[in-house]
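Missing here is one protein chain; the remaining ones are kept as they sit in the complex.
Labels for the chains are A, B, C and D, by order of writing; each one numbers its residues from 1.
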Amino acid sequence: MDMSLRKNTPLSGPLAGITFGRSLAVPLAVVALGVLAPWLVSAYELNLLARFLAMALLAMGLVLVWGQGGVLSLGQGVFFGLGGYAIAMHMKLAALADGDLPDFMVWSGLDALPWWWVPFKSPLVAILGVVLVPGALAALFSWAVFRRRVGGVYFALITQALALAFATLLISQQPSTGGFNGLTDFQTVMGVDLGTPAAVHGLYWLTLALVVGVFVALRALMASRYGLLLRAIRDGENRIRFLGYDPTPFKVVAFTIGAVLAGLAGALFTLHAGVVSPALVGVVPSIEMVIWVAVGGRNSLAGAIAGTLAVNLAKDGVSSAFPDLWLYALGLVFVLVVTLLPGGLAGLVTDAGAAGWGKRLKTLIIGEAK
Amino acid sequence: ADTVKVGVLQSLTGTMAISEVTVKNAEILAIDEINASGGVLGKKVEAVVEDGGSDPAIFAQKATKLVQDGGVVTVFGGWTSASRKAMLPVFQKLKSLLWYPVQFEGNECSPNIMYSGAQPNQQILPALQWAVEKGYKSYFLIGSDYVFPRTANLILKKHIDADKLKVAGEEYVPLGGTDFSAVIAKVQAAKPDIIFSTLNGDSNVSFFKQMAAAGLPSAKLPVMSFSIGEQEAVAMGPSLVEGSYAAWNYFQSLDGAANKKFVAAYQAKFGAGAAVTDPMVHGYVDVYAWKAAVEKAGSFDPEKVRAAAVALDYLDTAMGKVKFAANQSLVQTGYIGQLDPTGQFKIIWQSKGTIDPDPYDPLVFPGKKCPAS
Amino acid sequence: MAEWPLIAGQIFNGFSVASLYVLAALGLALSFGLMRVINMAHGEMLMLGGYLAYLTLQVVPGPLGILVAMPVAFLGAAAVGAVLETTLIKRLSARPLDTLLATWGVSLILQQAARNIFGAIGVDVRAPQWLSHAYTVQSGLLEGLTIPATRLFILAVAFAVMGALSLLLARTRIGLLVRAVNQDRGMAAAAGINVRAVDLSVFCLGTGIAGLAGVVLALLGPVTPNVGQSYVVPAFLVVVLGGLGSLKGTAIASLIVGLFSALVQILVDVSLAQVLLLLFVIGFIQFRPQGVVAVRSRALDA
Amino acid sequence: MAEPLLTLTGAATSYGQSQVLWDIDLAVPAGGAVALIGRNGVGKTTLLKTIIGAQRLTAGRMTFQGCDVSALGPHQRARAGIGYVPQGRHIFPHLTVRENLETGLSALAGRGGGAMKAGVPDHIFDLFPKLAQIINRKGGVLSGGEQQQLAIGRALAGQPSLLLLDEPTEGIQPSVVQQIEDALRRIRADLGVTVLIVEQYLDFAWSFADSYRVMQRGRIIRAGSTREETAAEVAHLVNI
Partner (left out) sequence: MNAQAPASHIGTTAPASNLLLAVDGVTVDFDGFKALNGFSLTLDRGTLRVLIGPNGAGKSTLCDTIIGRVRATSGRVIFKGQDITHLPEHEIVRRGICRKFQTPGVLPGLSVLDNLMIAARRDRRWWSSFRHGVAAEEKARVADILETIGLADRAAAPAGQLAHGEKQWLEIGMVVATRADLLLLDEPTAGMGPAETSQTAALIRRLVGQHTVLVIDHDMSFLEQLDARVTVMHQGQFLKEGSVAAIRADADVAAVYLGRAKENTHHG
C-alpha cells in the first residue's frame, strides 16, 4: 500500500518532477549549447540571447506565481524595473568622481545626491538591492492585499495599476530617477569594464548559470510540500484555511519569489542592454511578460523559458520588417494561445496536450462540443 | 561592393510610431533621391530600416544590431531624448555616427552624434524673445511629464526671472494624459498672459478642447506650443488650435525653391495632403548633409565623415541655409508661426539670421561649454 | 479667499471626472459583475465609440450630429461586442484570468486596425455650438468659477445611463436572468434560461455603453487608436473599489476616485495624483476588501 | 400502453476521457414514477444530467414526448417540460427566494405568454409553506432544508411534465422529509407530473415509485416493478 502510494506522487522527493535517464539528455544538451553560444553566434546575437535569458528568469517566477499559485500579476515590470534601477544607480555612481552628480541630476537642478542614492555607491548594497528592494516591496504590497483576502481578478487589476503608478512615478521624479530617459551610459560594474569581450561573455554565462540554477531550484520548490500547498490554495483558498493553513504567507512567498526573480532579471537585463527606463516597467511591458509565459505554458518552467525566447526573437525579427503585422500577430498569438492552448507550448509537447489541441481545433472549426 | 548600407532607426510601433514613421519616410525619400541621382561616391545607398519600438532599450539593441551585425556606416534616427540617450553609449563604443533630427533639451554634446534638431537656444528662447517683444508679462508653463519639457521649462524659468517677468505656474501631466480639468482650474486661478506648452501628441487635443470648453480659446489666452507641427494641427482639426502659436526651425509654409521641391516630392510619394513637419525636414537634411560630408571626406569612415560634416559650408535646404557647427549641432533659423484654419502656419516672426547652437544655456549651466566654433 | 473658486471648481471637476469614469466603468462592471469577464478590450470599445461619432458627424454635421452619434455608437460597439462574445468570450467562460489575457490580445488587434483604417494620429470630434460655452460665476465667494457646458452634458449623460440601466435591471426579467446565469450557469440552463442569450445581451450592453462613453469622451479629448488605454486602468480601479460589479458600487467608487483625484490635484501634479490614487485604493481595501458594496454568501468559495 | 414520455436508447456519456454511462435503455411512462437506485458513484446523477442535457450523449439517443431531443441544450429541454432538482442544492445564492422561484418561470418561455406573467404559482407555497415565510431572504443564506424545498419549488414553477429529482430528501429534517414526500405524491396526483427520482433509501423508493432501475458501474443492470418485487429482493444489488 505504502509503496504504491509513493509512486508518481509529487511528495516523493525534491527532483520527483525530473525523470532521470533519457529525458535528462535533452536539457543537458540544451545547456551545453548555451554554454558554447559565445563561439556559435555573433556578438549581437549573443547579446540578444543574454537579454532574453535574463527575461526568462522573470518568466520562471511567473510560473510559480501565476501557474502554480493562480495569482496573475500584471505588474511584474515594477519589480523588473526596481532590479534594473538598483544596479543602474550603482553604475551611474561608480562612473563618477567623488562629489560629482549624475548628469541628469545636474541639469534637473539638483545640487546634492538624494539620500536614497547614497548607499548604492557600494556594489554590495546594489547587489543586495537588486533582490531585496523588489522582494521587500512585493512582500509588503502582496501582504497588504492578500491578508484582506483580495485576490484573483482584483489582484491582477491592482497590480496593473501598480505598474502604471510606478512608471508614472519614475517619469515624474526626473531629478532623482532620470525621468522618461531612464538611466544609461554605463561603463563599468564592480570595476570591470563592461565593454570587454571577457566581461560580455562572463555576464552571459552568469545569466545562463542563474537560469539553470533557478530552474532547478524552482523545480524542487514546486515539488515540495510548499508547491503542493500553493496549488491547493489556487484550488480552494478557503478550504485550506479550514485545514489549519493560513494561505496568505504562502501566496506572499510566491509573489515575493516572483518579484525577486523579476528584480534579478531586470538587473541582468540592464547590464546586457546598457539602459533601464520607464518604458520597461509600465502596463504594456508588464502584460507582455505574461504573454511570454502564456505562450510557453504557465505551468512549465521550460515552457516559460522557451516562450520568452520565442516571443522576443519573433519581436526582434518581425517588428522591423512588418511593423503593422507584428501587432496583429502579437494580439492573435495571445488570443489563440489562451483559447486553444492554455497549456502553452509546453502543453503541445505532451501527448495529451497535443490530443487536446487537436480537439480544441476541431471545436473551433466545427463548433461547440462541451 | 557598389552599395553602402546606412541604418534608419525609428519607432515603427508603439506610442512614438505616429511621429517617427513620418521622419523615416523623409529619410527614405532622401536616400531614394540620392540613389536616383547616382548615389554617393559612386555607390548606391541601401537603407536598413529597424524598429525602435518606442522603447529606449530596443533602440540601443537595434543600434547595436545595425552597426555591429548590419555593417551600416552611419545611422539616421531617434526621436525621444530617451532613445538618443540609450543609443549614445552604443555609438561611442562602436565608434559610429548617429544623425538625430529632433529638437531637444540640449545638455549633451557627443562626438558620435550629429544633432540637427534645435537646441533650446534655437527654439525655446527665440519664442520667449518674441513673447517679450509682444509685451507678455506672465507665463504659465505646461508640459508633458518627461525630460524635454522639464528641462525646457527650467531654462525658460531662469530667463523669465532674469527678464524680471512672472512665472504664473508650472504644471505637468503624464505623457498621453487626457484630463486637464485641474490644470485648467489652476490656469484660471493664475490668470497668465500666455501659456508656453511643451505638451506632446494626443494630450494637446485634450488640452485645447478642454480649454475651449472652459471658455479659454486661443483667441482669449494665447498658447505657444513647442511640439505641435503641421501634422498634429491637421489631425486635431485646425479650427481647434487656430490662432495659437508654435516655434520651430521649419514650417511647411516657408518660402524658397528648395522647400517647394521637397514638399512636392514628399507629397508625390506619400499623398497630396501629407503634412510636412520640422523633424521630417531635419531627417531629410541629415541624409543630404551626410552625403555632402562623405563626398568631402572621400570616405565613409564615421570619424572622417564627422570631421568633414562640421567643416561643410552652408547648405541650401528646405529650411533655408544651415550648416553644422563645430559642436555637431545645426546652425539654423528660429521661426514663430501662427496657425491658420487650414492647418498651416503663417510665419509671423523669425530670428535675425541663423542662430548658433548652444547645448548648455549659460544662465542655467554656467561653466559647461560645447561651443559652436 | 482666492482659493474658494479653485476648491469649488475641483469639487465640480471631481464629479465631472467621476461621470467619465462611471461611463467608462459601467460596461466593465456589467460584464465583470455579471459574467466574471474582465474585458481588456473595453478601452477599444470607447475608441470605437469615438470613431463612430466621427463618422456620424461626417454624415450628419450640424448641431444634432452628436445626439445621433450616441445611438449609433451604442449599437456599433454593441455589435462588435456581439462578435467578440460569440467568437471568444464564450469559449473562455469560467476562466476569468484567461479572458483578461485573451481580450488584451483583441485590444492590440483593434488598436492596430484603427491605426490602419483611420491613421495613427487620430481624428477630430468637435462639440456642437450649443455645448461650446461655459458658465462663469460673476460675483460672490465663487467668483471666477467656470463650469463648461460639455462637462455638464457629460454629467447628464452619465446620470441618464445609470438611471436607464438600473431601471432595465430592476424592472425587466433580464436583470434577474443575468444574475441567475452568473451564479450558476448549469442550473440556470436547467431552469430554462437561455444562458447564451443572456451572456450575449449583457456583454453587448456593456460594450454598447462603452461606445456611448466614447462619444462623450471625444468631446473632451482626442479620438486616437490608443484613447481607450488612458481610461481603462482607472476604470478598472473603479471596478475594484466598487465591489463585484454592482451598479451602485460603481457609481460610488467613480465618485470616490473622481473626487480624490481632483482634490489631491489642488496640491500635487497629475502624475503624483495617480500614484496617490493607487495608494488610496490599497488603503481602502484594508478596510473594505469587498469594495464599496459587498455581497455576502455562505458558499465556501464565493 | 401509450408511448413513453421519455426514452433513452443506447445512451452513453463521459467526462472528458472517462466514460461514465454505457448503453443505457430507459423508458419512463407518462404519469409514472421511476426510482433510480444504486450505490455511490455508479452514475445516477450523471444519468439525470444527461437527460436534462447538461451532459452530452456520446452515443444513443433520447426522445421526450415523442420527439428526438438529443441535440437540444438544457434550456430547450427545460422549456419542453423537463424540470430538474439537482443533487446538492444548486439554488442561486445571491437571489432571493422569490427571485429563485421566478427563474424557474423561464421554462415557460414559448408555452403561452400568460403563464410567465402570472408569476410563481400559488400551489408551490401550498406545497412548501416555509418558502412563503422566507420569501425575501437570499438563497445563499438559507439552511440546507430550506434550499432543497426551494430547488423543488423552482423546478415546479416551470410546470414540468417530467420532474427529475436527485436525492431530494438528503439533509432534510424528518418532518420536512414527510412534507416533501407528501408534496411529491401530490405533485404526481394533482398535477399529473411524471417523476424520475434518484433515491438511496429503498423504503422510500418503494413507497413512492411504481418501478425501479438499479444502476451499477454506469449501466442499468436491473429493472422491475416495485409492486411485484419487495425492496429486500433487490437490496443485495445496491448494498454490495
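The working rule: contacts are C-beta pairs under 8 Å (C-beta built on N, C-alpha and C of every residue); 3 or more make two chains touch, one makes a residue touch a chain.
Quantities reported herein were computed from a predicted structural model and do not represent experimental measurements.
Enquirer: With the full complex in mind, choose from D:39, D:185 or D:219 the residue touching the hidden chain.
Expert: D:39
Enquirer: Residues of subunit A in contact with the chain that isn't shown?
Expert: Contacting residues on subunit A, toward the hidden partner: 1-2, 5, 8-11, 13-14, 220-221, 223-226, 228-229, 231-232, 234-236, 238-246, 249-250, 253.
Enquirer: Please output the residues of subunit D touching the missing chain, sorted low to high.
Expert: 15, 18, 39-42, 45, 87-89, 137, 141-146, 148, 167, 169-179, 200-204, 238-239
Heads up, the rule we're going with is that only the chains that are shown with their structure count from here on.
Enquirer: Most remote chain relative to subunit B, going by C-alpha centroids?
Expert: The most distant chain relative to subunit B turns out to be D.
Enquirer: Quick check: how many Å separate the C-alpha centres of subunit A and subunit D?
Expert: Going by mean C-alpha positions, subunit A sits 51 Å from subunit D.
Enquirer: In whole angstrom, what separates the CA-based centres of subunit A and subunit B?
Expert: Centre separation, subunit A to subunit B: 36 Å.
Enquirer: Of all residues in subunit C, which are in touch with two or more distinct other chains?
Expert: 229, 269, 271, 274
Enquirer: Mind pulling up the subunit D residues that touch subunit C in the complex?
Expert: Residues 52-54, 73-75, 78-79, 84, 86, 90-95, 99-100, 102-109, 138, 140-141, 154-155, 158 of subunit D touch subunit C in their complex.
Enquirer: Where on subunit C does subunit D make contact in their complex?
Expert: Touch list, subunit C to subunit D: 173, 176-177, 179-180, 183-184, 186-195, 295-299, 302.
Enquirer: Could you list, by residue number, the parts of subunit C that touch subunit B in their complex?
Expert: 2, 5-6, 9-10, 13, 16-17, 20, 119-124, 126-127, 131-134, 136, 144, 146, 148-151, 217, 219-222, 224, 226-227, 229-231, 261-262, 265-266, 269-271, 273-274
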